[in-house]
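Note that one protein chain of the assembly has been removed; the remaining protein chains are unaltered in position.
To keep things simple, chains are lettered A and B as they appear, and every chain counts its residues starting from 1.
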Amino acid sequence: MKLGTLFKDAWDALFSEAATEPYPNPHPDETERLRGRLRWNPEGCTGCSLCVKDCPAAAIDIFVLDKKAKQFVMRYDIGRCTFCGQCMQSCRFDCWQAANDDWSLAATTANGFVEYYGKEEDIERVLAGPVTDDPVKV
Amino acid sequence: MMELLQVLVTMLIFPAGLFLLANAMIYQWIDRKLVARLQDRVGPPWYQPLADTVKLLANEEVLPHGVNKWLFIGLPIIGLAGALTTALYLPIAGLPPAYGFPGDLIVTVYMLSMLTLCLGLAGANTRDRFSMVGATRTLTQLFSYEAPFLLALLGPALAAGSWQLSDIMAYASGNWLLFTQPIGFVVVLIGLMGKLEITPFDAPEAETEIVAGALTQYSGRGLALFRLGQWVELVIGLTMIAAFYLGGIHNPLDYVIKTLFPLLIIAALQTLMTRLRIDQTVGMWWRYGALLALVQWLLIFLMGGGQ
Partner (left out) sequence: MTQPANRKRFTVPIGPQHPALKEPGHFAFDVDGEIVQSASVRLGYAHRGIEKATESRTWVQNLYLLERICGICSHIHATAYCLGVEKLAQVEVPPRAQAIRSLVAELERIHSHLLWLGVAAHESGFDTLFMYSWRDRETVMNILEVMTGNRVHYSANVLGGVKYDVDDQQAATIREGLDFLEERTLHYLEVVSTDSLFLQRTRNIGVMDREAAQLSGVIGPTGRASNVQRDVRLDSPYAAYADHPITPVYETTGDLLARFVVRLREQLTSIDYIRMLLDHLPNSPLTTRMPRRVKAGEAISRVEAPRGELFYYIKSNGGDMPDRIHVRTPTLCNIASVAQLVIGQHLADVPMILVGIDPCFSCNDRTSVICQDGQRDMWDWARLRQYGIDHYGTHYTKDLG
C-alpha cells in the first residue's frame, strides 16, 4: 500500500528537459531507414512498370514514350503515397529510393504534391499531350 | 463623489474586478504549467488561459432545448459574482482587505460555495444526461467536503477568538498556524482541491464518463464565466490558506511566495493521484476528513487555544 508511486518520475521531470517538443520541430535524429519522400532514378529503369502495378495506393504512374530509347516519365503523387516501400521492393534495378530527411508533408496548398521525374523535354511532352490522365500502358 | 469612485474601483478593478481575474488566469497557468512539467510535458504558453477565455467569450452561446433561459444565463454570472465578492474581505496581493465585519469568515465560505451550487443547478437545469449525472455528483461532493472544510477553517477562528477575517489574520501573522494546526492545514488544502474539482476529486467532471459533467451543455460565455469563477476560487482559496496558516500576508512579495507554495502542493497532489469514484470521495471525507477536522478542534481546545 503506497501513495504517490510516480513521485520520483515527477520529481525528475521537474529538473529535466520536457519529453515533448513544440511543433514544428526539426526531426531530432532521422534514422537511416526512415521512409520519407520517394525519389526515382531513371538510370536502371527498363519500363517494366512492376512498381506501378504493385503500388497499393496508385501513387505512381509511368509514361513510356519510347521503350527502346528508355524515354520514361514517372509521375509520383506524394499525397497518395503510403510510404509502404513496396515499389522499392518490386523494382529489380533499385530505381526507387526513399529520402530519410524529407518526411514532413504538412503544407498549406496542394501544389507540389505531384511530381514528375524524367528528362525535362519528356516531362513537357507528357504534360502537353493528352496522355496525362491516361498513362500509356506497355 | 470620491467615495463612489473608490467603491467602483474596489468592485471593478482592485481587488475584486479585473485584477483578480488577471491574477486568476496567471495562477491557472502556473497550475497547468506545473502539472505539465511534473508530467514531463512542455505545457501551455503563459497566455493560454487568456486565449481560452477570449475565444470562449467570442464563441456563440448555444441555448439548448428545454432549459430555463434565465437560469441558464444567470447562473454563471451569479457564480462568478459570488467568487469575486469574497475578494473584498481578503488581503489580495498583500494589501489590507477592502471591507470587513464580524462574521465575514462565514460569509466568505458560503460565497465560495455559491459557485458550486450554481454549477449544480446549471447542470440540473438542462435535460442532458451527462449534465444531470454531473450535477448530482457536484452537489454530493459539496455536501461531503463542505463540513470538514468549514470545521477546519474555524480552527484559526477559534484560536484567534474572532470570526472576522481581519482579526484572524492579525492573529495568524504572528503565529504560523501551519505548525500549531497542521491537521487543519491539510484538511483545508484538500478541501480546496475538492471545491475546485481537481484530481482526485474530479468525479463531477470526469471527462471519460460524463463528458464535462454539469457544464456539458455550456458553450461560449457561460462556460467562460464558470471557468473564470473556478480559477478565481483557486486564488481566493490560496489567499485564505496563506493568510491563515502561513504566517499572514504582509506585502505583495510575501503574497506571491506564500500562495505559490500551496499551489505547488496542489499541483503535485493532482499529478500523483488518480480520480476517485464519487462514493469513494464521500466515504473518504466523512470517514477521515470530518474526523481529522474534529481531532484538530480537540487539540485546539486541549492546548487552550480557544478563548
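Here is the rule we use: a contact is a pair of C-beta atoms (placed from the backbone, for glycine too) under 8 Å apart; a residue touches a chain by one contact, two chains touch by 3 or more.
The structure displayed is predicted, hence computed values, not measured ones.
One of B:109, B:272 or B:291 touches the chain omitted from the figure, and that residue is B:272.
For the options A:45, A:64 or A:98, the residue in contact with the chain missing from this view is A:98.
Chain B meets the missing chain through residues 38-41, 129-130, 132-133, 199-200, 202-203, 206-211, 271-280.
Hidden from this view is one chain, which touches chain A at 1-6, 9-10, 19, 31-35, 53-57, 82-86, 89-90, 98, 100.
Methods note: only the chains that are shown with their structure count from here on.
Between the Cα centres of chain A and chain B there is a gap of 54 Å.
If you check the complex, the residues on chain B that touch chain A are 36-43, 268, 271-273. Of all residues in chain A, those touching chain B in their complex are 3-7, 9-10, 13-14, 16, 18-22.
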